[in-house]
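Every protein chain of the complex appears in place save one, which is left out.
Letters are used for the chains, namely A and B, taken in the order the chains are written, and counting of residues starts over at 1 for each.
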Amino acid sequence: MTLAHARSTSPAPGSGVAAPSHRHGGGLAAGLVVLVGVLAVVAFVSVTLGTRDVGLATIWKAFTDFDPDNTSETVIRELRVPRTLVGLVAGMSLGLAGAILQGVTRNPLADPGIMGINTGASAFIVVSIMVLGVQGLGTYIWFGFLGAAVAIFVVYGVASFGREGATPVKLALAGAAVTAGFYSVTTGVVMTNVDALNELRFWQVGSIAGRYWPVFTQTAPFMAVGVAVALFSGRALNGLSLGDDMAVALGQRIRLTRSIMFVSVAVLAGAATAACGPIVFIGLVVPHVARALCGPDYRWVMVYTALLSPIILLSADIIGRVSAGDGELQVGVVLGVLGAPAFIALVRRRDLAEL
Amino acid sequence: MTHELRAEDLSLGYGPQDVVSHLDVEIPDGKITVIVGANACGKSTLLRGLARLLAPRTGSVILDGKRVQDLRSVEVARVLGLLPQTPVAPDGITVADLVGRGRYPHQSWFRRWSAEDDAAVAAAMESTGTAELADRPLSALSGGQRQRVWVAMALAQDTDLVLLDEPTTYLDINHQVELLDLLTDLNRRHAKTIVLVLHDLNLACRYADHIIAMKAGAIIREGAPIDVIDAAVVTEVFGLPCEVLPDPVSRTPMIVPRGRHHVPVPESV
Partner (left out) sequence: MATPTLVQDTDVEHAVGTIQRGRVVRKGRVLGVTTALALLAFALFVATMMVGSFPVTPWEVIASTFRLGSDPSVDFVVRDLRLPVATTALAVGLAMGVSGLVFQKLLANPLASPDFVGISSGAGLAAVGSIILLNVSAMFVSVAALGGALVAALLIYLLAWRDGITGYRFILIGIGVSELMVALTGYLIARADIFEAREAMTWLVGSVGNAGPTQLRILLVALAVLLPLTLVLNRHLDVLELGDDAAKALGANVERMRLVLLAVAVVLVALATAAAGPLPFVALIAGPIAVRLIGANGSGLVAAAFVGALIVLVADLVAQHVVPVELPTGVVTGAIGAPYLIWLLATVNREGRGG
């Protein structure tokens, strides 16, 4: 018996998962540099663009030599910059939450929006404000986390019902059910109060317009923690993506891993929703774009997603600002309209495989 | 009653490429035909094509002189039954209910459940040994019990031609032999024509009147097992070096694989 013979049958554990990153590490790193550049450009456009035309000089001056009496400089400093920063961290959070969910549930169609997690957060926030009289973002963000966690628990639990466990279809349906339930309860709660109803309808579409500094400073720390956990979870997700049995066989503690992953999704989605309202599809589409660019290794997918998501969210926000003649389209609407065709195209692909 | 089932110039496939292309095949009437071949060579595809589950890309399937596509689907279903390789059962369905659904082609909107249906279901369940399971939910059965229930459903359809895709999967060796004996009974006593896909070559050779060896969507050899199956054919179809001996029970060919760690022991030892 020769070694050459033996080689042909010996298993190569995890070969398909980890190998490419070593080979193309250089190319992938270069891709990151490009993405950082694109993100910088998009962020810059987001700060510059708006009904009030401001030149480069004004922007520069707003930071180096701020004059509080100059309206243009104030708009930049107090409106556009925080709005852009909120979009940046919220986009990053939603994208990473989606990537984690896709990995943990091995479901190519997982998304914090589709799975009802954002609606859960939003419903808890609305109810806490309306019924419990909670005031201030710093307080109600906790209800956002709680709502997101409850939604994850219910959706994942309900979808696991039945023989095949949590299949993509069941996760999506359970998410839709939870969304419908939260929606009608939320609306029922505010129905009698016209002012609250008025706020709810703007909140429900998801937007980063009118988000000032406090919104950023009170939500960003949470999102930063979530993003950090997400960026370090690539290896764990690679393991989980082989299936529970395989992951256990390879020595992973899947319950612990899954719990940590779900908690970080609750933090990411809860904080992003507290900042912008429920936004769908970012978490769904971006990880797929990332995989198309960098392959299936989650260590790279997470980094690419972290950069691509804010690019897409801010671009959608910019599109919303320039496309509507009077006023603007909320970023949630733009993403819904652009994201749905992407989702449908994904579903129609014949080889839609489990991740 | 005699039936003719054959395919002319039949091409079948799913994606851009054909799985089976320009195939001619005739199923001998009143015989047991077994299709063998490696995984993914197109056995199930051919069976689905013959049972008009897959529309031909070229050519046609002829049943009793007429193109199957031109016949009404229920008419075909009264003559030709098929058990798919991986059938799906609705949640919570009981054994009797599932077997009863095999009677669909014999009913219509004015002709509902009848005594004849009861008799067919009872006979099918009795002969597959599933009568005691009648009121159990399918989900509470073992893999082999479930498989026998599915076979019972195909038999309840009460067709002269029965196509079964790997009916012995999940069955222990005793139940494999029992099921094949049962199919032989049906063949001998009721002159049913039976076509099955089997992976066990020895059982295939023993029970087949006619064997079809497929590779990559084409028929490599066909005929009586004793004439067709030899070491060269098995090696060609499965890529497996082997010895072929006469089966001590039935004198049909018996395949003994070699494998890389086992070479034949010299006779003199």
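Note that contacts are C-beta pairs under 8 Å (C-beta built on N, C-alpha and C of every residue); 3 or more make two chains touch, one makes a residue touch a chain.
The structure displayed is predicted, hence computed values, not measured ones.
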Candidates B:A38, B:I62, B:A123 or B:A191 - the one touching the absent chain: B:A123
Per the touch definition above, residue among B:V34, B:A89 or B:I229 touching the missing chain: B:A89
Per the touch definition above, residue among A:L146, A:V205 or A:M246 touching the missing chain: A:V205
Touch with the omitted chain, as defined above, among B:G59, B:G102 or B:P225: B:G102
From A:L32, A:V75 or A:A177, residue that would touch the chain that is not displayed: A:A177
Positions on chain A contacted by the hidden chain, ascending: 109, 113-114, 154, 156-162, 165, 168-170, 172-174, 176-178, 180-181, 183-185, 187-188, 191-192, 194, 197-198, 201-202, 204-206, 255, 280-281, 327, 329-330, 332-333, 335-337, 339-341, 343-344, 347-348, 350
Where the unshown chain meets chain B, residue by residue: 48, 51-53, 72-78, 81-84, 87-94, 96-98, 101-102, 104-105, 107, 109, 113, 118-119, 121-123, 125-129, 131-132, 134-135, 137, 157, 174, 178, 181-182, 185
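Here is the rule we use: only the chains that are shown with their structure count from here on.
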Centre distance in Å when chain A and chain B are each reduced to the mean of their C-alpha atoms: 50
